[in-house]
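In this view, the complex is presented without one of its protein chains, the others remaining in place.
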């Protein structure tokens, strides 16, 4: 994985200042929410496990900020930034993690296994890659109705070994669906490094047999991700079919908060830290004078307040009652 | 699909005369058995459906003749030649098709869904591509035991769209297993042409993302198939890992004997007829004086007798009794 | 007179005309019209975006139909044989079945699955997989045994907001012919049908076995009026009320299904009966089912495997005499 600096060639398409600030905001919000969750986990306040996307924030955000309200996203289990940029609030996230009645699954599922369909955020299920054909189905509906919306579907490197990934990508290609498959290649599937998952060096090589355009990009470079996603989204919106974008990044924690990750060499974490996406992006925004330190301070303060309030509200809120277990198995 | 003449460059590895005769024999036997079955089908003597490999005989045979007794083959549902070249008799085939007690599945399965494990012929099940990881498992056992045997696994173009194919090929590549995956690309999956199965032109493109050597070859050219298989088998035997060989051919019938195949353009059948693998191979054997017309006559007569006797024996043989249904669900 | 498969075709056609969100997806269903011709001619009328041919990718097109249904469409999936649903098992049981519970989003997909034996299809083309899905809350499971129900249950399934497994029995496709209404009708999900009334024994069945039970009745002319035959029609949720009312009346129960015995729906029905109306029972609850083996190919084996009218008649008269 390269550790190149941010792709700052001004000749390339650049998002405007509003979008840049939005990106920064959601990346920081992503991290701030998960930092709060990590504290809660250590305090024993999260009953379930915790999987965070620390160091991977650029990927979900740089895709989702390019979407409209009717575009659809199926984030993976670490792409919190994608949820946020599509309109999901910190409070909804905390309500969900704490299993509360007013959360998006009414306490029924955990982790990032949820969706908020008003915002066209679909839901991951635990079974890796299961969303790959499902997201293709959302894209199929868009195509059938002759709409110009698009679907983004996120998955880890690990899930690309599953049959559903193969079948889903192929269907999207054969049916020319308006979808972008984004691979968050953090180089590990639980304890298993990429080299034991596949006999090729990049997920992009694996994706190259489906007949769709394929890119590999530095996933810690928010701008590079933005720029890679842009033509892919445009292609989908224009009815030209699917694309695949691999974003190479670093999983900066264990697989979950329970996992000390002794199997990850310390050089890996060091390289990830050196290329921290938020830090890099902030530095570039400042050094290119696109935003001022005041702007950043304002964002930080806003986020702190938002997270604090959201957490407090969520912690105060009620659990569902036991018998609610029985409700809503069927739509009537 | 090219309609090139046989690859007759004498500089390339050529099988010796014995092997050439064996190939001719099994290709012809394959066709003769299935011609007999087609008659039986029309006479209403086959209770189940019938799927033949007419025009695809070179592929199974040119691989299987390169195997030893302890090498394993998992043929697909049209690769009768592969069964035969591995030692399965015409009688066993007929007993199987007729559902008889002494057949290899004791009347329990139909079509080419059978194996004869003494000959290390594994069994296809209906679920397309299910054998792909199973065959990898046979190769895993060989590797674990540090043996120099190999596994051939055959599948149609259609089955390469299934998740099991993806998972199986990838496991073979990651674990560096001694296996050759052979794709019998007859350009149709039931009524579905290749162009509606995948957004690439060849199955080889699809197979190129796994990190194994990939070839595409004219599947109606027995010698070309032989020559493509040879290095792939050698690579597996040498412990260097898996390979993929796509053999492009023509499905010269409907999907099954019940299917008039109106959806296939007549040019397709004409092209397949012009490049009939048995005819091409015979012509080459004769024109290059490798065999004489007498040799061929002898083979034809032998096969006729074998098929006739085998059919007579099979037709005379007993069905299993009803209560045998209950036997052998478990090994004890 | 309409055949069972033609009733299915008509049901599809009418629902597609009625609702532009209905589309069909599966293997070889377009120009080819489906392995059993259930979609014959539909591609011509509705085009390739509403009659979608797919590669061989059961998990893929199942997932695709789930995603499309989340967007408000009403996909009707055709599995070429119900046996191949096993390849989409994860998508059906974990994605389709749980989405409403987790997110409150309906998943109105109908999964058409040609099912059952009786034509020497062997172990992989003859299965009756219903119990895998009856054991999965969030799904509904229907299994029509008549031409009328084939059409009415299909329409009800397509209009239902839940994922429905629609098990159409291959053996009935062209054997069963009935006059059915010209006008639009549905058969509501969850309602059994009392086919024959009787006072001494309740026979619970569905699908092709309905006809084995009716044949048994012919073999038992002395027991006219004694045997009640109930066609369950919907297996999940099954019609507890009709079942229990009948058992209260007759006091004896025989359950007949083509699926394998162990873990078959006979067990579930017996559990409900032995819990709810135990005091009404006058005899052991018996079942006539396929044995616990794969479905074998050769005629003598498959004949042995499949329950038939005389198997049913034998146990029915034992129970009546009990």
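Going in written order, the chains are labelled A, B and C, and every chain counts its residues from 1.
Just so it is clear, a residue touches a chain if its C-beta (ideal position, glycine included) is under 8 Å from a C-beta of that chain, and two chains touch if they have at least 3 such contacts.
Note that this is a predicted model, so its numbers are computed, not measured.
Peer 1: Which shown chains does the chain we cannot see touch?
Peer 2: A, B, C
Peer 1: Quick one: which of B:37, B:171, B:224 or B:247 touches the chain that's been left out?
Peer 2: B:171
Peer 1: One chain isn't shown here. Among B:86, B:108 or B:251, which residue touches it?
Peer 2: Checking the options B:86, B:108 or B:251, the one contacting the hidden chain is B:108.
Peer 1: For the chain left out of this view, which of B:122, B:156 or B:241 touches it?
Peer 2: Touches the omitted chain: B:122.
Peer 1: Residues on subunit C that touch the omitted chain in the whole complex?
Peer 2: 83, 86-87, 89-90, 93-94, 97-98, 101-102, 123-124, 131-132, 134-135, 137-138, 236, 260, 262-271, 273-276, 278-279, 281, 283-287, 292-294
Peer 1: For subunit A, which residues touch the unseen chain?
Peer 2: 47-49, 99-100, 105, 107-111, 113, 125-129, 158-159, 161-164, 189-192, 196-198, 263, 319-326, 329
Peer 1: For the chain that got dropped from the picture, name the residues of subunit B it touches.
Peer 2: These residues of subunit B touch the chain that is not shown: 72, 104-105, 108-109, 113-115, 117, 122-123, 125, 127, 130-144, 163-164, 167-168, 170-171, 174-175, 328-332.
The definition used in the following text is that only the chains that are shown with their structure count from here on.
Peer 1: Centroid from C-alpha atoms only, then distance subunit A to subunit C, rounded to Å. What do you get?
Peer 2: 41
Peer 1: For subunit B, which residues are shared contacts with two or more other chains?
Peer 2: Where subunit B meets two or more other chains at a single residue, that happens at 161-164, 196-198.
Peer 1: Find every residue in subunit C that makes contact with two or more other chains and list them.
Peer 2: Counting only residues that touch two or more other chains, subunit C contributes 55, 57, 59-60.
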